[in-house]
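Missing here is one protein chain; the remaining ones are kept as they sit in the complex.
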Amino acid sequence: MQETGYPYSVEFAVRDYECDIQGVVNNANYQHYLEHARHEFLISKGISFAKLHEEGLDLIVTRVDIEYKYPLKSSDRFLVTVIVQREGNIRIVFLQDIFRLPDMKPVVRARVTGAAIKNGKPFYPAEVIKKLGLE
Amino acid sequence: MQETGYPYSVEFAVRDYECDIQGVVNNANYQHYLEHARHEFLISKGISFAKLHEEGLDLIVTRVDIEYKYPLKSSDRFLVTVIVQREGNIRIVFLQDIFRLPDMKPVVRARVTGAAIKNGKPFYPAEVIKKLGLE
Amino acid sequence: MQETGYPYSVEFAVRDYECDIQGVVNNANYQHYLEHARHEFLISKGISFAKLHEEGLDLIVTRVDIEYKYPLKSSDRFLVTVIVQREGNIRIVFLQDIFRLPDMKPVVRARVTGAAIKNGKPFYPAEVIKKLGLE
Partner (left out) sequence: MQETGYPYSVEFAVRDYECDIQGVVNNANYQHYLEHARHEFLISKGISFAKLHEEGLDLIVTRVDIEYKYPLKSSDRFLVTVIVQREGNIRIVFLQDIFRLPDMKPVVRARVTGAAIKNGKPFYPAEVIKKLGLE
């Protein structure tokens, strides 16, 4: 892993099936990359998205804001970074960037807002907040 | 819906995000089309894939054999057909074709073998078999 | 098609493969729905995303802002609406909503900003702008 100055990042390579007619990664797939990096980040903090679901607690995304700066192409390698912040009492915000490797060209800048629900209702996920160091 | 002579068929249109660098529908997406047509077929017989899962019964695919005859492109409309058969005591076989519309050019021919599991074990899905008229 | 008061809308049904571990449509798939509705909208105006690409003109998304209000589940039907506006000289903005059918419960509200590039450079797509009635 490249030294990025970011507290957490995951390295990926573009897979050809992720590219569309224009020969570049389809816009929706960046959301997949961002999601996978967040889930890996959560696992690194001892939090499993899939296990939480089995326990009835769902982490959900309530908002995404994504700026597309430069497209990725077939075989490009890239980094997805994750910074987490708390917003108010119940929202968690992920600031995420995607950089092409090795030149660190900015590809995507995203702000992803999440919350927790339990049995369909908003819920304060005390243990998740604690594991994320956001108390 | 076009009169096809097939007992069951679903009409689709290609979505651009399903096409890849070659400008045609990516091979894996045909499996999505086939799956969606099977699930719609099951619903037409009063069988919900999603509800069965909630009840602990999973219909699973154990084998697919797919011949790719002609590629679909952006905006193409097409039919996916479904014929169901029983094979031995526990397997269900779906014979499925995809035809481009309106010229009925053959696109894909598939044979999809399924089975049922309950709590991780092979299971004879008596009610499903009955609803499919395969008793 | 339901009478919605919106100038343009496309009706969809959730396909099971679009749902994830949580049993609801995966967040990235809403971006697919929004894209497909935009491309259908463009086709209704005589503009083909795929054909423009062949001519060297690419319509690209530079920004998406998506609010997730309520999740869609297996078999849900829904409407995706499209309103188009011009922003400054070179940007086109699509305001898009997703409503569950038949109760019109708000599912997603999105703002998608697009631009055109030709041979990799920003380009004023005069013909597209004219066909959209945004001159």
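Per-chain numbering from 1; labels A, B and C assigned in written order.
By definition in this document, a residue touches a chain if its C-beta (ideal position, glycine included) is under 8 Å from a C-beta of that chain, and two chains touch if they have at least 3 such contacts.
Small disclaimer: the values here were computed from a predicted structure and weren't measured.
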item	value
Given A:D16, A:E87 or A:E127, the one touching the chain that is not displayed	A:D16
Options B:A13, B:I47, B:I66 or B:I83, residue touching the unrepresented chain	B:I66
Where the missing chain touches chain B, by residue	21-22, 27-29, 31-32, 35, 49-50, 53, 58, 60-68, 71
Those residues of chain A which, in the complete complex, touch the missing chain	15-17, 19, 23, 32, 35-36, 39, 43, 48-50, 73-75
For chain C, the residues touching the chain missing from this view	16-17, 19-21, 23, 26, 28, 74
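Basically, only the chains that are shown with their structure count from here on.
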item	value
Centre-most chain [mean C-alpha coordinates]	C
Longest centre-to-centre distance from chain C, chain (CA-based)	B
Numbering shared by both copies at the chain C-chain B contact, with half separating same from different	same
Length of the line joining the C-alpha centres of chain A and chain B, rounded to whole Å	33
Distance between chain centroids, defined by C-alpha means - chain B, chain C (Å)	28
Where chain B touches two or more other chains at once, by residue number	16-17, 19, 23, 74
